[in-house]
Structure formats: structure tokens, C-alpha cells
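Removed: one protein chain of the complex. Kept in place: all other protein chains.
Which chain is which? They are A and B, in the order written, and residues in each are numbered from 1.
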Amino acid sequence: MTIWFEKQKYLLDYTVSSLMRRLAKNIGLLMVYALIVFILATVMLFTHALRQEAAVVLDGAPEVTVQHITMGRHDVIPAAHIDKLSNMRGVRNVHGRLWGYFYDTANRANYTLMVPSSDRYGQSPAQGEVVVGAGVARSRNVQVGQYLFLLSPRAKLFKLKLKEILHTDSEIVTTDLVLVSEPDFRTFFGLPEGIYTDLVLTVRNPKEVAKVAEKISAILPDSRVITRNDILRTYDSVFDWREGILLALLAGAILAFVIFAWEKASGLGAQERREIGILKAIGWETSDVIKMKVWEGGVISFGAFTLGYVLAYVHVFYFSAGLLEPVLKGWAVLYPRFELSPQVDGFQVAALLFFTVVPYIAATLVPIWRAAITDPDAVMR
Amino acid sequence: MIALDNVTKTFNEGAENEFQAICDVNLKIVMNRVTVLRGPSGSGKTTLLGLIGGLARPSSGRIHIDGQEVTSLPERFLTEKRRAVFGFVFQNFNLVHGLTVLENVMLPAYPLGKPRKALSQAALDLLDQLHVAHKADNPVQFLSGGETQRVAIARALINDPPILIADEPTANLDTALSHEFLNIIADLRARNKTVIMTSHDPLVEQAGVVDVLVTMRDGRIVGNL
Partner (left out) sequence: MIFHPAILALLIASALSCVILVGSAGFAVQVLRGWDIASGRNAQLVMERRTYLVSTLLSFVMVAELLSLLLFVFNADKMASQFVGAMCAVGTLNANAYGFPALMVKMGVFFLAATWLIVNHVDSRGYDYPLIRFKYALLVLIAPVVIAAAVLQGLYFWNLDADVMTSCCSKLFTSESEGVSAEMAGLDERMALYMLYGVLVLVVAVGSVVLKTGRGGMLYAVASIVMFCAAITAIVSVVSLYVYEHPHHHCPFCLLKPEYGYFGYLLYVPLFFGTALGMGVGPITAFRGAASLQAVIPTVSRSFVQASLMAFAVFAMAASYAIVSSNLRLFAG
């Protein structure tokens, strides 16, 4: 065992000095390799962090949401349904939600106007008051204590005192929120009593959610039932899909890299060829030369992977992935400012290795072998 | 003892430029002696040297080293045998530029995985015997001709092989250094090593070191003294 160990140390020694002797050629390869790792790692780290963020935030989403459908589109729902649903077995709690979208012509941005059903987002505003998300406050340039002016769809101007600005911690979901009291909301949109935007309910036994959803669809055939799981699965899917598409598009880059690696490995300089010939002549076997060259690939891979990954980590978590943000986040006027919490997933690192190091090794194995089978008596001629 | 039976070596077999370098050679190399293969350029002596030392395989015929047939040994085991039995000094010395003198000397022993301390000590001892130990940490590019040759010899001896093989060792040396080299050879013979050389330098034959002289011409042996 120690013999094997010592031998590996010697091979590694030779490899490192060999790499140093051809520094220029190897630096070039290292840079390209690191770049590929950087791009892939950025995509993977970013989507993963977003995914985690979304999961945490969506944890607060309602268990079951019931929406009324008219002519295939989401419409307001009568309060009478609340009683029907409350009497259902397994349903614990039903209440109506009031929310809607509002286009602010001044800023050309969409706000979500909402009546808070709990104190989750801070204190509920009283009539005449408003609580907004950080994005709204920024774009409208208002501070707590000042007045926010909103022109309703019925061309009436609303003057609301800004009570609070929502905390940046939840910015990813609250940035475009405008929270008002129920009377203000109904007046703003001209919505009479007895009507809600949708209904939300909680279920006694979480395992029964699917069953309850089924029953609701049966009782209220003109409604759409959405469970929290549905939302989570959809987001998961979309993130996966976006990430995967990007990676697939990068397949072209990976292929180019593989070809580059093959070329580099095949293009042995005369000096290098001579060296291998000498090694063979003085007593190294073909397998020793192969092992040495595999170590070479290993050292370069390790260096490139580490460099690329660390740079990607810094790029994503300290510079918010500035280079790739537009593609991955979607397009919006009110950009939430939030910081992704740094996370590294072992599974992801493994997948990244598969995408970068494995193709590199595969591309270089044949050129390595070709170099290693140099005839030992070539040095004599 | 090394025995060659009916050995032939043909290059580019089947192609247009097919060329028979060695033809039907029968030779027995005696141990503990200095054997010189001489002949004009193109006589095949370097090729024969390569075959004796296991660097190449004959196209036909058999080679035995200490009774074991090595012609059909797979590369791995041939290399093992070669490493154990032969040490090579090439005409152009063929040291690895970029490595130090000490590293160059240790190189043939790397695949054996010997403990580093012991190996570098052995290498230093050899360099010391050849009076180049003071250059141990110098890169090999900056050595003089004579120093380079002595390092090459040290490298050839690191695995303590019983046989030293040298190809045209005095071709790139002046008279003084050539004499120095022949003294080293005499010293090795005194220590019961076997030496096989190729040479067409008259200095070598006249030095009084040579025990067996094999003359070659056009790929065949024409004289054996």
C-alpha cells in the first residue's frame, strides 16, 4: 500500500513540474475550463437559491384556494359559498380574500392591492391608511407619515396615509403590495358587499387536502381549486425547467470546450513527446505514463473546478448574479432587491462535476493513450 | 547472459520503404565484460543495441536474458525486466530539461515507489561517486558536456542494474572527457558490471578497456573478437 502511495506522490510531483514547464499552454486551458464551470455553477447556484427562497416564502401560502371561473377566466366569488364550504367535512376554516391588480400609469408598474387577512405582513391598516411594499415606496418616493395618492379605476383620487413600509426580508413577494382596509378596497374597485376575489380554507388533516379539493370541485363546479402543493410543484417544475433549458443551451459551450480539450491533449509539442519517449526508455511503462497524464488532467480539473466554482459563488451571493439575472428572474419593472442566502448543495456539486469534469476526462483519455504508447526506442533514433 | 538467436529487425514492414536494419544476428553477450559494437554508420549497431536492451522487439528470432525468453513478454513485464537489468546512457544523454540533476537521476525509480528519503540518498551517493554531487540542485540545462554525461550515467545506475548500455558515448566529447568516461567504464567493470556500447571512435578501442569487439556491417555481424 505504501509503495502505491509513494508512487502516486512521485507521479504527482512529476505532473506538477511538467505543468509548470508548460505554464502558458496550461493557463489557457485552465481559464477556459474555469469559465465553463463558472457559467454552469452560476446557473445552478442561482436557481437553487431562488428555489429555496421561494419554498420558504410559499410556506405561508394558503392550503386551499377556491376561485370562481366565468367563461374560462377567474372572476369574483359570492360569499354564499363560504357557508357551503364551512359545512364540508374536513374543512376547518373558510374566509374570503380581497385582492386585485392595479396599473399605476405614473410609474407604468403593476401593484397588487390587498386587504390583509392577518397581521402576517405587519399591522393591518385602518380606513384611510396604507401599508406598501418596498418597491412601491421606492418608485413612488414616499416615506412613512407621508401621503400616497392613487387614482382608482373609477377615476377617483384616493389619498392614503403611509403607515408602514414592508420589511426587505420578504421583498421577493411583498415588493409590489399595497395593503388597505376593507372599506377602502371595496370603494376603490367598486366591489359591493357579499363578494370576494377568492376563498381560502384550511383543512383539518393535511393528508386529506387532495380529497377535500376533489369534493369542492364537485360541490362548486364553476370553480377552480388550487392547493399549496400544486403551487409548490409548479414553481419547482418551472425552476427546474428554466435551469435545464439553460444548461441544455450551454451544451454547445460544453461541446466546444470538449473539442478544445481534445485538441490541447492531442497537440503534444515536440518537447513533450521527447520527454515521454525518455520516460519510456528509462523504465516507465505505458500505464505509468497514462497514470501521470491522468494526474495532470486531475490537477487541471481540480484547479479549474475550484476556481470556477468559487468565482460563481461570489458572483451569485455577493454580486447577485448580475450577469445572468435577466434571464433567470423574469422581466419586471419593480425589481425586488433581496439577498439570496448562500447555500451549497452536495447533489448539485455532483451534477456539476458530471457536466464538466466527466466530459473533460472522456475527451482527453484517447489523446493521453496515444501519447503514452510512444515507442521507447524512438529516443535512440 | 544475453543470447540472441536468429534475430531480424525490419522497419516499415509491408510498406514501400521497408528496410531491414538487422539480419539474422546470432550473438551471446558475456557478463562482467565490456563489449563494444562497432561499425560504420548505418550498420545497424544502434538498432541492435536497442534490441539487446529490450527497447524494441525483433521482427523475428528470439532473445533470452538469463535464460528467460523476453521476446514475447507483454510490454509491462518487459519494462519491469528492462528496468531491473539495464541502465541506459543515450547518445544525446536525453536528460529532462526543467528538472534538477537530482530529480533526473531519481526518475527511473519513480514507478517503483521507494521511500523518498532512501531514494534521494542513493541518488546523491551515485552523484558523489561521479563527482557531480555539488550540482545536485541545479537544473540540467546549465551543465557542461562532461557533467551532463556523468549525470546520465548516474541516472542509468539508480536502480543498480547489472548491465550498463551506452550508445556512442564519446561522440559528443573531447579527448580529455572521453578518457574520463573510459576510466568510469573501467571502474564499473572492476565492480563486476557488464557494459555494452556502440562506438565508431578509435579512441575507445585503443583504450584497453574493451574485452569483446563485435564488428557489424549492413545489419550483420562480420567479426567477433
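Here, contacts are C-beta pairs under 8 Å (C-beta built on N, C-alpha and C of every residue); 3 or more make two chains touch, one makes a residue touch a chain.
Only a predicted model underlies this, so the values are computations on that prediction, with no experimental measurement involved.
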Displayed chains contacted by the hidden chain, counting the whole assembly: A, B
Selected from B:57, B:83, B:135 or B:189 as touching the chain missing from the view: B:57
Of A:56, A:144 or A:358, the residue in touch with the unshown chain: A:358
Hidden-chain contact residue, picked from the options A:109, A:210 or A:311: A:210
Residues in chain A touching the chain absent from view: 44, 210, 229, 232-233, 236-237, 240-241, 243-245, 247-248, 286-287, 290, 347-348, 350-352, 354-355, 358-359, 361-362, 365-366, 368-369, 372-373
Contact set of chain B toward the excluded chain (per top definition): 13, 57-60, 71-77
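In this section, only the chains that are shown with their structure count from here on.
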Distance from chain B to chain A - Cα centre to Cα centre, in angstrom: 64
Of chain B, residues touching chain A in the complex: 46, 49-50, 55-56, 75-76, 79-80, 82-83, 88, 90-91, 94-99, 103, 107-108, 110-116, 155, 159, 167
Of chain A, residues touching chain B in the complex: 2-7, 9-11, 14, 17-18, 20-21, 271, 274-275, 278-279, 281-288, 375-377, 379-381
